[in-house]
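The structure is given below, and queries will be raised subsequently.
Every protein chain of the complex appears in place save one, which is left out.
Order as written gives the chain letters A and B; numbering starts at 1 within each chain.
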Amino acid sequence: MRFKTALFVALALCLAAAQAIGGTLDDVKKKGFVSAGVSGKVPGFSVPDDKGFWLGLDVDFCRAVAAAVFDDPNKVKFVPVTTKERFTALQTGEIDILSRNTTWTLQRDAEQGLEFVGTLFYDGQGFMVNKKLGVKSAKDLNGASICIQIGTTTEMNVSDYFAANGMKYKPVVFESADEAAVIYDSGRCDVYTTDASGLAARRTTLSKPEDNVILPEIISKEPLGPAVRQSDGQWVDIVRWTLFVLLNAEELGVTSKNVDQMLKSENPDVKRLLGTEGTYGEMLGLTKDWAYRIIKHVGNYGELFEKNVGPNTALKLERGLNAQWNKGGIMYAPPVR
Amino acid sequence: MYVKRERSPSLPPPRSEAGVVGWLRANLFSSWPNALMTLAGLALLLYSLPPFLKWAVIDANWLGDSREGCLPPLGDAAGACWVFIKVRLGLLMYGFYPEAERWRIDLAGILLAAAGGQLVAGSLLRAATGRGRRLTGLFPLAGVLLSLALFGILPGLVACAYLAAPDILARARPGRLLLGLAHRPQLHLAARLGLAAGAGAALALGFGAAGQGLAVALSLLAASLIFIALGAYGQSAASVRFSLLLGVYPVICYALLLGGGLDLPLVDTDNWGGLFLTLVIAGVGIATSLPVGILLALGRRSRMPVIKALSVSFIEFIRGVPLISVLFMASVMLPLTLPAGMHVNKLLRALVGVSLFYSAYMAEVVRGGLQAIPRGQYEAAEALGLRYWRVMRLVILPQALRLVIPGITNTFLGLLKDTTLVAVINLMDILGILKSALADTRWLGFTKEAYVFAGVVFWVICFGLSRYSMLLEKRLKPGRN
Partner (left out) sequence: MTDPARARLPQRSLLTDPVVRAVIIQIAVFALVAGVLAFAAVNTAENLKRAGIASGFGFFNQVAGFDVSQSLVEYSRASTYGRVFLVGLLNTLLVSSVSIVVATVLGFAVGLLRLSGNWLVSRMAAVYVEILRNVPLLLQILFWYIAILNPLPGPRQAMSLFDTIFLCNRGLIIPWPVFLPGSWLVLVAFLLALAGGAGLVLWARRRQRLTGKRFPAYVSSLGLIILLPLVALAAAGFPIRWDLPELSGFNFAGGLTLQPEFTALVLALSLYTAAFIAENVRAGIEAVDKGQIEAAHSLGLRPAPTMRLVVVPQALRVIIPPLTSQHLTLVKNSSLAVVIGYPDLVSVFAGTTLNQTGQAVEIIAITMLVYLTISLAISLFMNWYNARVAILER
């Protein structure tokens, strides 16, 4: 009896293992949704509203991938992962995309088995302090207590910056950026640090936003982007080119509103993008109209930016580095051809 | 010479020894140090209690549904802001479970309260009065009526079927089917298992259309129901009720709470949260850790060296590490040990972690009980020709478990309190919800209210459970008829 049970269990496990060997795309199609790891706690990037509907730039990017694969942006399952779990979750296939404001670094690329598909948002780390302290520059922060989230590049950047400037500080480290902000708000720390976009977002959630200022210094480069498993080239390409479609669409002026008229456009770039010319989608293992689906359902990069983090949102971020390359920014997508 | 013939009436005690004054003297001011201690105690009470009561009750704000209700024009800033809790109550109880579906949790709760309440009240009443079977019937009745009134016909019928089942099964005919095999326990068991499994498999095929998860759940439900039903004849209704609670109720809950077919939309475990999730984790943890703990304890006392070594190393390993590291292991390391493409849901991983952790503690408690049973009991049982498992099941375990009820309760309480740790791996239990609520822009600065509320919730549950266990212990004391 026991032997049989053991045998049966082993057999079932082998079957489960055998079933898994196949591309991520097939896997995703079979289960009927894209599984996306998000942070779940950063306003403007990924946060559930009080009905449990997910909002934010990171989240909408995952919807774009789902739109490309399924023609339905809602076929995404959002899995909130902690900073500690995020890489394991991706490596083991629990999630298909990690879209969790993760900084693209060499170590992560090389040692963690990840492939960053590009940069969704160019960010940099900054500091926020209470106005009452009268601090004008990050150079005045010698001896300050700083609230930080645990185990992120943030923690290292602060250390680098203070060491480089010959200053001292006291780190106060928390499991989540949320907690760090709450604790900063309570007065335990003089300074709160995270990516500049995060600072803007956090400031809106403090008890007295107007009492806090964001210091002018940006102390690091933080290219935040979606990551996928390195081992599956096809899936890497799909996710990477979803990002490029978003950017190209903005550059070419294709939006979710005018995409149907654009189908009749004579511009060869637009034609290639929307699949009225060539078989670019099929090269990726998708359909011809994959880019049309993305733009139709989700919009282009500019639209997403405006909707989630732009000047009309609580975050009030300018495009800055995130503008198109021909508009003063560094967003530059390779062409679809 | 005068001799007094009759007793003179006894004098009343001196005034300083009787009444309030006497009590005060004896209990509070019997000596100088004692009086000083009393005064110090009083001072401490006066120093701490009135401000707390003023904050929590007198100056507290109960009205309104926004932050303004707690600020000066409408409320009193010096008092607690219970409005904050009131507004968040839904979230704190149910997490992100969709509002339209919350009745499913309520139904599960009512079923548990009715079935469990009947068992508990039955035991308590028997302890107090020696009878009271009639009165306990009120629980299922109330459960059925409540379900009918609140949720409509179909849920009401489910409740009715579940709650009436023990009394019906204990008398019903199908139970007699296998009565002929009763003297061959192994055959009897095999027949029950076979029939139940067969029916379950048949149903699984038939239900295939109803959605995968639900089909499995329903087949399992039918199978466990049949298994229990076939063995129910001749048992007391209370013991059938207990088996149903252990065997059928979890399956009902699984189907009901997760859904995914039969007009019940799927509610993913990512949306589970609040006190509900806390109770799910505690419930599953308790239901698995006790049996696994018993097995481990038996393993540790086994005469087979391999089994003993394995049990000892598991128990000692788990007891030597903090729960938080086990949870980290479940959340970060466990996925790495599975084959590619095979994933275990995060909640399930946490459940496995919590259950395994507490099994080890339970094993040590049970071992304490096993060791306290005199050898003669084992030998007598063996002399009667009973095999190992029957010795354990019929003779040793009933006595051993009764001895360690306080230990088991303490372990349960520890488990219940430790469910809060799952907030550390990002599950939204009641503490997780509170933490996210504290980060809400509109409600900053009400941390004391949040923690006091959660503290009171846990305190009520834990204190209640510990008192119930004391009663149970008293009732089961050996030597009582």
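Assume contacts are C-beta pairs under 8 Å (C-beta built on N, C-alpha and C of every residue); 3 or more make two chains touch, one makes a residue touch a chain.
Only a predicted model underlies this, so the values are computations on that prediction, with no experimental measurement involved.
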Where the complex has a chain not shown, which of A:Thr88, A:Thr193, A:Ser265 or A:Gln324 is the residue touching it?
A:Thr88
Quick one: which of A:Ser231, A:Asn258 or A:Thr279 touches the chain that's been left out?
A:Ser231
One chain is left out of this view; which of A:Gly23, A:Gly113 or A:Gly278 touches it in the full complex?
A:Gly113
Provide the residue numbers of subunit B that touch the chain removed from this figure.
27-28, 30, 34, 37-38, 41-42, 44-45, 303-307, 310, 316-317, 319-325, 328-329, 332-333, 336-340, 413, 417-418, 420-421, 423-424, 431, 438, 447-448, 451-452, 454-455, 458-459, 462-463, 466
Take the complete complex as the reference. Which residues in subunit A touch the chain that isn't displayed?
2-3, 6, 10, 13, 83-84, 87-88, 91-92, 110-113, 133, 141-145, 150-152, 155-156, 158-160, 162-163, 169-175, 182-183, 186-188, 190, 229-231
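In this section, only the chains that are shown with their structure count from here on.
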Length of the line joining the C-alpha centres of subunit A and subunit B, rounded to whole Å
41
Quick one: in the complex, what on subunit A touches subunit B?
13, 16-17, 19-22, 27, 40-41, 48, 51-52, 77-82, 84-85, 88-89, 91-94, 175, 178-179, 181-182, 185, 204-207
Sort out for me which residues of subunit B touch subunit A in the complex.
96, 98, 268, 270-271, 328, 331-333, 335-336, 338-343, 346, 424-426, 435-436, 438-441, 444-445
